[in-house]
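One chain of protein is taken out of this complex; the other chains stay put.
Note that the chains are named A and B in the order they appear, and that numbering of residues resets to 1 at the start of each chain.
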Amino acid sequence: MSETISNVTVTITVNGRQRDVTCEPRKLLSDVIREELVLTGTHVGCEHGACGACTVLVDGAAVRSCLLFAAQMDGAEITTVEGIANPDGSLSDVQEAMRDNHGLQCGFCTPGFVITLTAFLRDHTDPTDDEIREAISGNLCRCTGYHGIVNAARQVCGRANGGES
Amino acid sequence: MKPSKFHYHAPATIGDAVGLLGAHADEAKVLAGGQSLVPMMSLRLATFGHLVDLNKVDGLAGIERSNGHVRIGALTRQATAEHDTTVASDVPMMAKALPHIGHFQIRNRGTVGGSIAHADPASELPAVALALDATLEAAGPGGERQIAAADFFEGTWQTALAEDEILTAVRFPVWGAASGFAVEEVARRHGDFAICGAVCGVELDGDAIVRAAIGLFGVGPTPVRSTLAEQALIAGGAGSDLADIARQAADPLDPSDDIHASGAYRKQIAAVVVRRALTKAIEEARS
Partner (left out) sequence: MTTTVGRYIGQSVKRREDPRLLTGHGRYVDDVQDAGTLHVAFVRSNVARGRITELDVSEARALPGVEAVYTADDLNPMIQQYWASMMGPRIEMGGESVYPPVSVLAPGDVRYVGDPIALVIATSRYIAEDAADLVVVDVEPQRPVLGLREPITNTDLVHPETDSNVSQTMPLPEIPEIEALFANAPHVVTRTFAGARATNVPMEPRGLTVHYDRYRNEMLIRAATQSVHEIKAFAARLTGVPESNVRAVADDVGGGFGQKMMVMREEAAVIMAAFKLGSSPVKWIEDRRENLMASNQARSEEGDLTFAVDAEGHIMAVKCNFFEEVGAYPPSAGATAMLAIGVFTGPYKIPIIIPGCTAVYTNTVGKSAYRGPWALETIFREQMMDHVAREIGMDPIEFRRINIIQPDDLPFKTATEMTLENITPSETLEQVVEMLDVDSFRAEQARAKAEGRLLGLGIGGYVEPSAIAFGVLNSDPAVMTMDVSGKVQVRLGTGSHGHSIETTIAQVVATHLGCDIDDVAVIQGDTATSPMGPGTGGSRTAVIAGGAAQTASIEMREKLVRIAAQLLEASPDDLEVNGGVVSVKGTPQAAIPFAQLAMTAHMAPDMLPEGMGPGLEVIARYRPPTEFTWSNATHGCVVEVDRETGMVDIKRYIVSEDCGQMINPMVVEGQIAGGVAQGIGGVLFEDMAYDSDGNPLATTFLDYLLPSAPEMPDFEYGHVESMSNTLGGYKGMGEGGAIASPPAVANAINDALAQIGVPALTRFPFGPSQIIDAINAG
């Protein structure tokens, strides 16, 4: 425990900006994003890869940042929820649809859903309802019952909502 | 929930990686996708002095077909294999099993070799490897060796790999054209580890079954191959009473209880998933 372990330095591109980060090898990517890079939109909901709140894009792929060590990320391109809005700061289609459909309440799981849906809808332009629900099955939300989130995905694909009043 | 300290190594060659494992013996652990390992480290259920990250090792990822086999490099991401056309056409059981692993974000990072080497008895890929008679390629200080899947899984999270050996690839035999495969599992929620699951394959010659594979997972400390049931199926052909074959597959099992299901439930459901998977596999083989 008292043995000295040297820090690692990695170069990461985060939301388009290159950053050098020096940290302990054991430091989780989620913690480095939040503490070293001060991008606190990436939330830590379980730290065992089950809730999806910490999802970010690494080289374009949606992954759990709590299941990676920052030490592994040398040369990686990372997009966090702070990097999703349009360049002028307006909400992206996914973000706007989440707002239109009340896809968030407390907002804590929301960054993970925004990243997940952004990646999924980039790769699937016309998913079925089952595919949408499966795509977000790795993200837990305790507030919405997922209905508003599913409707948000439907909106992005240009489809009607289900279960209206 | 933060991991305890470790030295981080990112070797560029498999030889270096094996060397690091040898040098640090039981203090070292291989890191591939990390989707099972990192949470165990964060929960401090596992601590290692040295982590040997394979992600920078050249040549560990890739899918190629040769000599009647499909060879999948150990570091191939599950998502890559899931969407690979060679896997889809030549190892359909694998392609059907992959979407059951966790969630797509997990598969984006998780590796084929990592899942097999981790040897969780409730996960799909070890059962696929076992059912299909896969060959596992391992690198160690003495060079490469090949391990039959039947000899690989020794217990929960325990394999035939030595401490200083690394799984480098998995080779799956390619079945004939008149084959069908199916994966059926019962999990509490989508993406959960299965309470019980079956991977089945049949190769037909008319109504005769010339090759059969029945693998089960979530029913014991290792994946289970139901050789007796396979033989009965081959003996009976495509018109066999599949419920009876499935019961033969389930009969020898002695699964244990956990919070998600009783052992008795698992055993009962094993027969259901085998029957359902065989039904689908035979349908597919006929079409």
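Rule of thumb we're sticking to: contacts are C-beta pairs under 8 Å (C-beta built on N, C-alpha and C of every residue); 3 or more make two chains touch, one makes a residue touch a chain.
Because the structure is predicted, anything quoted here is derived from the model rather than measured.
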| item | value |
| --- | --- |
| Contact list for the unshown chain, restricted to visible chains | A, B |
| Listed residues A:Ile12, A:Ala62, A:Val81 or A:Val156, member touching the removed chain | A:Val81 |
| Residue among B:Phe48, B:Phe104, B:Phe153 or B:Phe193 that touches the chain left out of view | B:Phe193 |
| Of A:Ala50, A:Met73 or A:Val156, the one touching the omitted chain in the full complex | A:Ala50 |
| Touching residues on chain B - with respect to the absent chain | 1-2, 4-5, 39, 43-44, 186, 188-193, 195, 259-262, 265, 268-269, 272 |
| Residues from chain A at the interface with the omitted partner, ascending | 1-2, 24, 26-27, 34-35, 38-48, 50-51, 53, 80-82, 84-85, 91, 95, 98-100, 102, 104-111, 114, 130, 132-134, 136-150, 162-165 |
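What we mean here is this: only the chains that are shown with their structure count from here on.
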| item | value |
| --- | --- |
| Contacting residues of chain B [partner chain A, same complex] | 1-8, 10, 31, 34-35, 38-39, 41-43, 51, 53, 55, 79, 102-106, 108-109, 189-191 |
| Residue ranges of chain A touching chain B (in the complex, touch as defined) | 1, 3, 5, 8, 24-26, 28, 31, 47-50, 52, 55, 61-64, 66-69, 71-72, 116, 120, 133-135, 137-139 |
